[in-house]
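Quick one: the structure is below, and I'll ask about it shortly.
Removed: one protein chain of the complex. Kept in place: all other protein chains.
Moving on to chain A:
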Amino acid sequence: MKLYCLSGHPTLPCNVLKFKSTTIMLDCGLDTTSVLNFLPLPLVHSPRLSKLPGWVSKDGTINLEKELKECAGRVFVDAQPEFCLPERELLDLSTIDVILISNYHCMMALPYITEHTGFTGTVYATEPTLQIGRLLMEELVNFMERVPKAQSATSWKNKEIQRMLPGPLKDAVDVWMWKRCYSMQEVNSALSKVQLVGYSQKVELFGAVQVSPLSSGYSLGSSNWIIQSHHEKVSYVSGSSLLTTHPQPMDQSSLKNSDVLILTGLTQMPTANPDGMLGEFCSNLAMTIRAGGNVLVPCYSSGVIYDLLECLYQFIESANLGTTPFYFISPIANSSLEFSQIFAEWLCHNKQTKVYLPEPPFPHAELIQTNKLKHYPSIHGDFSSEFRQPCVVFTGHPSLRFGDVVHFMELWGKSSLNTIIFTEPDFSYLDALAPYQPLAMKCVYCPIDTRLNFHQVSKLLKEVQPLHVVCPEQYTQPPLTQSHRSDLMLELQPPPMPYRRCSVLNLPFRRRYERIYILPELANSLVPSEIKPGVSVATVSALLHSKDNKHTLQSVPKPPPMPPSKKRKRVIEEPPVALAPKPMLSGAVALEAFLATLQKHGITEVKVEETADGHILHLQAEDTLIQLEEDGTHIVCDSEPLRTTLRDLVLRFLQKL
C-alpha cells in the first residue's frame, strides 16, 4: 500500500492512496496563497494601482516593468492571479479510480484533476459539499471573469530572473506549475462526475474496497473517510472539529481500530481560541460602528460566516446596532444563505430541532426578513443605490486580490475610522494588505479556525488508537515562529510518518487474509473434526470463482457418467483423475492400540522389533513390513488388497488436514 502526496499544504491536502488494486485520491485542495504575489483586480478602475511603478533590477539589467509592479517596497505580478495546483507529474492522473472529497474547501482543484487529464473515475462527496463547493467555484470563476485581464506574465518565472527578484517572489516554488482559474464549463464538467453519498453510507469500489464518509463536524456535509476491506482499515481525517458550531458533531468512534490514520487539516491557528476571537470580532465591530466608521469583513461566502451572522443576531440588540445595515455581497450570497437552510440532516441537534417546528435552522433568515441583513450579487446594481454608511460589509475574497472586497479596500482604506476584521485563517493578513499600503484603516486580526488543535488531536488519537499515523511534516515539529512550543506538534509512539509535497510513502501494512464465501452446497458437504478442544478442521476441495474482486468457493461438480458402451474396456487404462488430493496427516500411531486393531482384523502373527526411532512390525504370514515412527509410517506390502486394508487401519489413528 502506497501513499502519494501531491500537496504540501497541510490544510489543503491532495493525497493518492493505492490500496488493493484501487487508486483513491483523497481530496484535491487548491493552494490559493500564490495569489498574494499578484496585484489586486479592481472592479472599478483604480488610479492608484495603475500608477504603481514597474520593477527594474537595481543594476538596471533586468527590466520587467510590464509584468511586475512595486508597492510599498514589495513587488507584485500584474496579471490575472494564478493558483498553485497539486502535483500532476508524480503519477498518471488518468489511473485514479475515485476521488473522495472531505469538505467544500478541499475540492477547489477538482477541475484541474478531472478535466484534460484523461480522468475517467468517480468523485464522491456529500450533498452539501457538492452544492456549496459548486457555489464557491462559481464565485471564484465569477470574480476572475468579471475583470478579465488579457495580460499574462511569464518572463518573471524564468529561473534566472526569478533568482534576482526580491522576496517573497524569489522564494515562490514551482511557479511554472501555477495556473489561471478554470472556466465555468470545466467546473460543470468536473462536478458532473460527482456521486452523492450520505454519512455512514458504505460504497463498494470494484468489490475490493469499501469507503464510507463520517461526519467530521467542521462544515456543512464535511466528512472524514474510512477506506477498508474485510481485514484492513485506513482512516482519512481531514478538517475536523469538536466545537459545537452549526454542523453535525464529529463521529469519532468509527475511526477506532485503524491500521493507518492519515491526519490532515488541523487548525492553522493553534494558539487562537475561536470563542475568544468571536468575542473580539464583535467588540471591534461595535466600537468602529459607534465611532461612525465602517467595518469590512473579508470572508468566504459559506462556513464561518453562518456562525458570525448567528453571533451578530444575538449581539445586535445588546450592542445597540439595531439600525446598522449589514451587507453580504457576493455573486452567491443569496444561494449560500438559502442553501444553508435546507440541509437539516447535516446540522447539529439544536438546529435540527428547529426544523422540526418548522423554523429555519439559521437565524439569518430572520435578519433578512427584518431587513437587518441584505445581500447583493455585487456592488453594481441595487447595492449602489441602497448603500448606507456606517455599515458592516461581508464580502470576498479573503485574499483581498479579487472580488468586491478590492473595491471596499480602495474606498475605505484611507480613513482611520474604518476597520477591516480578518476572520479567515487561510492568508497572512500582512501579506494580504501589502498591495494596499500605506493604509490608514484599522486592522484587526481575529482568525477563527475551528479545526482540531494539537491538544484535541492527541486526545482523539489516544482514544481511537490507530497502529500508524501519517501526517504532513509540518505537524511533526513546532511552528517556525514558535520553535519552543513543543506542545504545538504531534508526539506519538510510534512516531508519525511525515510526508511533504511529492513524497511517496510505503505504508506499513501486511495483508494476510481475504474474505471468501463458501456456497451453501459446499458448506453442507464439509465434515469438520475436532482436533483440540474448541478447534475443528475440515478439508476443503472446491472450485474457486473470482469475479469483481469477490471470491466464492463452490463444490466440485461430479464428472458426468461415462457412456456405458465403451466403458468396460478402457476403464483400467485410464489414469486416475486427480480429484481431491489426499489430505495431510498428523498425529502418531500408538503401537499397542495398532496391534490390537490388527488382531481384530485377523492379523495375529506380528513380530515387533524395536528401533532407534520406533518399531518395525513384521507381519510374518503376509510377508509385510510396517515401520512405525513418531512422524511417519512406512508400509512395505506387495499385495494390493492387504495394502489398502492396512492403509485404512493406519489412517484411523491419524488426523487429516
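Rule of thumb we're sticking to: contacts are C-beta pairs under 8 Å (C-beta built on N, C-alpha and C of every residue); 3 or more make two chains touch, one makes a residue touch a chain; residues count from 1.
Methods note: contacts and distances are computed from a predicted model.
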For the complex's missing chain, which UniProt name, "Large ribosomal subunit protein uL2", "Septin-type G domain-containing protein", "Integrator complex subunit 11" or "Guanine nucleotide-binding protein subunit beta-5"? "Integrator complex subunit 11"
Check the options A:48, A:545 or A:607 and report the residue that touches the missing chain. A:545
Candidate in contact with the missing chain, chosen from A:33, A:46 or A:341: A:341
Residue of A:1, A:585 or A:606 in touch with the missing chain, whole complex considered: A:585
Contacts of chain A with the absent chain, listed as residue ranges: 127, 197-202, 212, 230-231, 334-335, 338-339, 341-345, 352, 355-356, 358, 360-361, 511-520, 523, 526, 528, 531-532, 534-546, 551-553, 556-557, 572-573, 575-576, 578-589, 630-638, 640, 643-644, 647, 650-651, 654-655, 657
